[in-house]
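Excluded from the complex is one protein chain; the other protein chains are retained at their positions.
Up next is chain A:
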Amino acid sequence: MEHIRLPKVENVRLLDRVSPRRSRVGTLYLTATHTIFVENEMKGPDIHVEDCLVCSVEKQAATASGCSLLVRCKNFQVLHFVVPRERECHDVHLSLQRLSQPERCEELYCFSYKPNVDEAERRQEWDFLDLKADYSRMGLPNSLWKFSPVNQHYKVSDTYPADLFVPQSATPPVIVGSSKFRSRGRFPTLSYYSKENHAAICRSSQPLSGFSARCLEDEQMLEAILRSNPRSDFMYVVDTRPKLNAIANRAAGKGYENEDNYSNIKFQFIGIENIHVMRNSQQKMLEVCELRSPSMSDFLEGLESSGWLKHIKAVLDAGIFIAKAVAEEGVSVLVHCSDGWDRTAQVCSVASVLLDPHYRTLRGLMVLIEKDWVSFGHKFSHRCNHLVGDPKEVSPAIDQFLESVWQLMEQFPCAFEFNARFLITIHSHVYSCQYGNFIGNNQRERVELRLRERTHSLWSYLWKNQTDYINPLYRPDHSQTQGLLRPSTAPYCFKSWRGLYNRFDPGMHPRQSVEDYLSAIQEETQQLEEQLASHKQVEKGYKRINSKFLLKKTQSTCSCYRGCTILSDLGLANTPQDYTGCFVTSSPCQPKAPDGSLVLLTQDSNLSNGSDQESGIADVSCRSPLSEDSTRDPDSDEAAYSAA
C-alpha cells in the first residue's frame, strides 16, 4: 500500500477525552481500509475505524511526552493519540490524511470489503429493495400517473433515475421541454402519491425563469400534475429556500415560478438554509458537543448560536406543511429548492414519513432513503466527502433528515417500527463506504461504477440484523401507528441528539436502557409463549412420553435475559465520574490513580486554602471509554465492587 508510510507504531497513548487520567497505551496499525488501535496486555477492546470515516487529522505541537494527533471521524468519534516520536507522528498524519481522502472511487472500502458471502447471495442483496414495488404499493401506475421511460440512459436528466412516474397527460415533448427550463434538467416528477385522495408530492429543481422567462411546456407540466389530482382545483408550489436566496438566483437566470404564468398554483417559500449554512452550523454544534467540561451555559449558548436545532425545526416545519396539504387538504404539492437534491430530498422524505405509516417501518425507511435520496441523486459522494474534493460541497443534509426522524420518534414513541440504533447505524454506513449504496452522486454514476456487481448492499445487512433495530413499543395496530403524524414543533419539543453526536461518550447516556429492557422482556415473552404452547400440547397427552424431556428443557431456558441486560448496565452504573473536574484540570496529564480514587486526595496542597480553585464552579464530566462496544471501563475498580 503505497500510501502507508508507517504501518505500525508502538507505545501510542490513546487519551480519554474527558479525563486524561484514563489513557490507554497500545499499538497503532494503519491498513488500507482501517486504522486499528490494540491496547497492550489486551486490557480493553481493540478500536477499529474505517479509514473512510476519518474526517480530519490534526497534528499538534510536540511535547516532552510525545506528539498529539487528533483524529475526528464522520461518525463523531474523536480519537486523541499521543505518538512518542514526532517523525512517526508526521508519517501517521500524512498516511491517514491520504487514506481518508482517496482520489479514485476504486480505493473506497466497499470494493475491498469481502464478507463470507457467495456471489448468488451477494446479487440477491441488491434485489432486496425494489422501488417499483413501492410505487405499486402506492397504487401506481394508474389512470392518473404513468411510468415514463423518457429518462432511460439518463438522456433527459443525468442526475435523475432512469425510472420515473409522470402525470398521465404529460407527453414526452412536454417533459423534455420542461426539463430544459429546469436546473440540471430536473423536471417535475412524482415522489409520493396518496391513493386515498389522489394528492401527490412532486419534486424538481428551480425553473430557469430569471426575471421574465417562461416556458410553455413547463407550465403544461404543472397543469398536468394539477389534472392528475381530479378533486383539487389548485396545487402548491413550495420553494424550500429563503425568499432572498431565490430572488438572488433570478439574476443568474434561475429563480422561482411566477404565479401569473402558471394557472392555479399557490406559491410558497419555506426558508430552509443552504448547504453552506448547514455545514457551518453542524460544525459549531459539534464543537459544543466536544467541549471538555462545559458549563450548562456554555452548552446552551453554544447550541443556540450553532443554530442547528433551528434548522432541524425548519426542515420539520416544511415537511409538516406538505404532509398537511396532501392529507388534510387533498392538494398536490411541487417541491423544489435550487437543484432539488438536498432540501427537496429532506422535505419530501420527511413529509412521506409523516404521511405514510409504511415509511415508519424498517423496510419502509430503507425504501424511502433509496427513493428520495439515492435514486433522485442526492450527491452522497460530494456531501459526505467520500473522495478528495471540494470541501464546500460537503453538507450534512442526510444527517438532518435522520435527526428529523429521531425528533419525531421522541414525540411518537409507539409510531416507529425501528429504534434510534437503526438511524445511527444507517448514518454510520452512509459515511463508512463499507457498502456500495451511498457511493457516487447519482444513479448514472453508480451504474458506471458497476456497484451492484462489485459491492454489497447495506439494506439486506440491516434486514438480516433487524432484531437489533426493533422498537419494542411499536405495534402495527397501535393508534399512533396509523395515518398522519401531527408533531408539535414548539421549540421546547426539540432535543439535542446526544445518542448520535455524543455517541462515543457512553458516560453521558442513561445507564439503564428502557428499550433494551423491554426488548429483553419481549424476547422472554416470546419464549414463554412457545413454552406455553408446548406445555399445552404435552398436557393434551399427545406426547406424554416426552414430557419429562420437555420439562427439563423449558426450565433451563427461562428467565435469564433480564438479569443480563441490567447487569451489563450496572458495570457503568457503578462508576463515579470526576465530579471534581476543576481539580483535574490543574494537572491534566497526571498518571492514572491506581485505584481510581478521587483526585482530591492526590492533590492535597491547595485544597482548603480558600483559593479560587476551591470554589469549584462548573465541573462536569463523564468518563468516556473509547470504543462504542465497551460497556464498562477496563480500568475501573468498580467492577469488583459490583460483583461483591
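Going forward, a contact is a pair of C-beta atoms (placed from the backbone, for glycine too) under 8 Å apart; a residue touches a chain by one contact, two chains touch by 3 or more; residues count from 1.
The rule we apply is simple: contacts and distances are computed from a predicted model.
Enquirer: Select, from "Galactosylgalactosylxylosylprotein 3-beta-glucuronosyltransferase", "Cytochrome c oxidase subunit", "Small ribosomal subunit protein bS6m" or "Myotubularin-related protein 9", the UniProt-recorded name of the complex's unshown chain.
Expert: Not shown, but named in UniProt as "Myotubularin-related protein 9".
Enquirer: Check the options A:304, A:328 or A:448 and report the residue that touches the missing chain.
Expert: Checking the options A:304, A:328 or A:448, the one contacting the hidden chain is A:304.
Enquirer: Check the options A:85, A:155 or A:478 and report the residue that touches the missing chain.
Expert: Residue touching the chain left out of view: A:478.
Enquirer: If the hidden chain were put back, which residues of chain A would touch it?
Expert: So the residues of chain A touching the missing chain come out as 289, 294-301, 303-304, 307, 309-310, 313, 411-415, 472-473, 475, 478-480, 488-496, 498, 502, 505, 507-514, 517-518, 521-522, 524-525, 528-529, 531-532, 535-536, 538-539, 544-545, 547-548, 551, 554-555, 558-559, 562, 566, 569-570, 573-577, 579-580, 596-598, 600-601, 604, 607-612, 614-622, 641-642.
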